[in-house]
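One structure below.
Only a single protein chain was left out; the remaining protein chains are all shown in position.
A and B are the chain letters, set down in written order, and residue numbers restart from 1 in every chain.
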Amino acid sequence: MSTAADDRSVRAPWVLTAPALMLFVGVLLIPLAMTVMLSFHDWGQYKGIEPVFILKNWREIATDPYYAEMFWRTFRIAILTTLLTAVLGAPEAYILNRMSGRWKSIFLLVILGPLLISVVARTLGWALLFGGNNGLVNKLLMSAGLIRFPIPFMFTETGMVIALAHVMMPFMVLSVWAALQRLDPQIENAALSLGAGPITIIRRIIMPQIMPGVLSGAIIVFSLSASAFATPAIIGGRRLKVAATLAYDEFLNTLNWPLGAAVATLLLVALVLIVVGSNALIERRYAEVFR
Amino acid sequence: MAYLELDRVAKQFGAQTVVDDFSLSVGKGEFISFLGPSGCGKTTTLQMIAGFLDPTRGAIRLEDKDLTAIHPAKRGLGIVFQSYALFPHMTAAENVAFGLEMRNVPRAETAERVRAALAMVGLAGYEDRHPRRMSGGQQQRVALARALVIKPSVLLLDEPLSNLDAKLREEMQIELRQIQRTIGTTTILVTHDQNEAMSLSDRIVVMSQGHIEQIGTPQETYERPASAFVSQFLGKTNDFAATIDRTATPARLVAGSWSAPAPAGLNGPATVSIRPERIGFGDAGLSAKIVTRIFQGNHWLFQCESECGPAIVIRQNDGQEQPIEGDTVRLAWRPEDMSVRARVVA
Partner (left out) sequence: MRRNGPLALIFHTIFVIVMVAPILVVCLVAFTPEGFLSLPTNGFSLRWFRAIANYPEFIHAFWVSLGLGALSSFVALLFAVPAALAIARYRFRGRDALAALFLSPLMIPHVVLGIAFLRFFTSAGMGGSFAALIIAHVIIVFPFALRLTLAAATGMDLSVEMAAISLGAGGWTLFRRVSLPLILPGVISGWALAFIQSFDDLTMTVFLAAPGTETLPVRMFLYIQDNIDPLVTSVSACVIAITMTALILLDSFYGLDRVLAGKGDTGR
């Protein structure tokens, strides 16, 4: 039922959304299209950008193993980060959900709050904790007798995955938390009354129901990790490049904009395909849970 | 002369007809109820009068002026919504004053009229309360004061009492009726509660599936329902399948072992409709067995299995001994208490 008389209700939504629509077309869609176009332009050290239509950049990305290795590293880090957040974040969300009211809201704030704190500051914290061979983490692990020689964290993929997992963790906890909220609080007691043990309850009753939450959290974490910039740049340094840091270098150091644009376009297309594809898969698989 | 007139009003949403061929004349000062189940088109009709929807066909006139040409903000109607729709960020007094403010009424006069309106609904002293801090009944009164303070030409009430509990609802019904009588505002009430419609209105418009089933006083619609729908909707009723026996002279209306002289001009299979409280236990009549007997304080409720299907009987608790479950009884009633629907002989 519409509030206004019928003829006005046909025009009104377009009048109201027109400014935002114009803004988005003008300064989002057009710049994105320009970036795609840019990836087909030529570039030379001395001649700069030449507005022609060639496949040079795309051919370079396709043939030079440096780019394949870099993209593989980007997605490997994103996958490991996603796994780490799922394996640790889902149980934590479950534990959190079973806490009593006051503690629950305090710890929810503690775990989700970092979401809003500057990524630079959070990554800086990890850089301090890792801090070369005698960083705090290594000292702690060695004094606990868990390792005998310091593990290199800075400028390694291990360090990047750990720091990224910390940055992304709130998204996973939040997503699983949302799925847990939809759970009937009596459902565990129902399973208990039917004779199920705690392991069975988690495996047969809880897991299937929070799986959609884990998976949608995984999609968010994966897509944000694959395009992350600050954490890989600070922890990975100049040596370990991922897609975002490589594009940054092409644009602001090498000044080869067309090549950088091609890397960015490829990253965007790959991510959109992966996210849309897995969303569709999840929604088909868990159609009844989502309704 | 009709004060408010709806002339063959219809409303379609796409291919779906929600209200069809709705004609009604409302006299000045009259209290009319639109009664029907949800989805019958009563709220849609109200919204067309209010101007939130435009009729697809037909005309709505107020004192012979075309109302549909006027913007809803300029119609000057008072509306009380089901959710009360109070402005949560304004106090009770600010809520009531809003309509006067829109009309540029001088400040002193506004203050006086707001005070009087709140006093009328029994909320003197609640001027500075915010709606969130008021009970449902109090919010209801503020909504009523807000609608009435602008001296509306017509007061529209959209299920105003449905969110109140039973006891409060009854109190508000009486109060609403008194206020309406005192100030004489023409009022249209939309409701699905037949008790509310009957206790408040001068006339009831019974609606079903977008059509008017019957327009009449509460007594008329109850005693002489124009259709099976009206008789079913307005309280409990028994419908017995009957036949008209033309071999007898004069013709007789027969339902099982009950019979009565047939009304003139009807033929073929008929339906005899009789209210449960009008049925008595007698020596002759429809044979029935009592299945359950329920004591309800001031009356007894019997559910029976009769020759013509299930039957409900209500008997006043007058101290007399009543039949018990399993008894076989005879159901009888006076011919003038029943209504008969059958094919009319051409």
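As a working rule, contacts are C-beta pairs under 8 Å (C-beta built on N, C-alpha and C of every residue); 3 or more make two chains touch, one makes a residue touch a chain.
Remember, predicted model here, so these are calculated numbers, not experimental data.
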Given A:Asn57, A:Thr81, A:Asn138 or A:Ser216, the residue that touches the chain left out of view is A:Ser216
Among A:Ile61, A:Leu80, A:Leu174 or A:Leu240, which one touches the chain that has been omitted from the display?
A:Leu174
Out of B:Lys11, B:Lys42 or B:Arg75, which residue would touch the omitted chain in the full complex?
B:Arg75
Selected from B:Leu86, B:Leu234 or B:Ala262 as touching the chain missing from the view
B:Leu86
On subunit A, the omitted chain is touched by residues 2-3, 9-10, 12-14, 16-17, 19-21, 23-24, 27-28, 30-32, 34-35, 38, 88, 91-92, 95-96, 98-99, 107-129, 131, 136, 163, 166, 169-171, 174-175, 178, 185, 188, 216, 219-220, 223-224, 226-230, 233-234, 243-244, 247-248, 251-252, 257, 260-261, 264-265, 267-268, 271-272, 275, 279
Residues of subunit B in contact with the chain that isn't shown?
50-52, 71-79, 81-83, 85-89, 98-99, 102-103, 143, 146-147, 150
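Throughout what follows, only the chains that are shown with their structure count from here on.
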I'd like the Å distance between the centres of subunit A and subunit B, where a centre is the mean of that chain's Cα atoms.
59
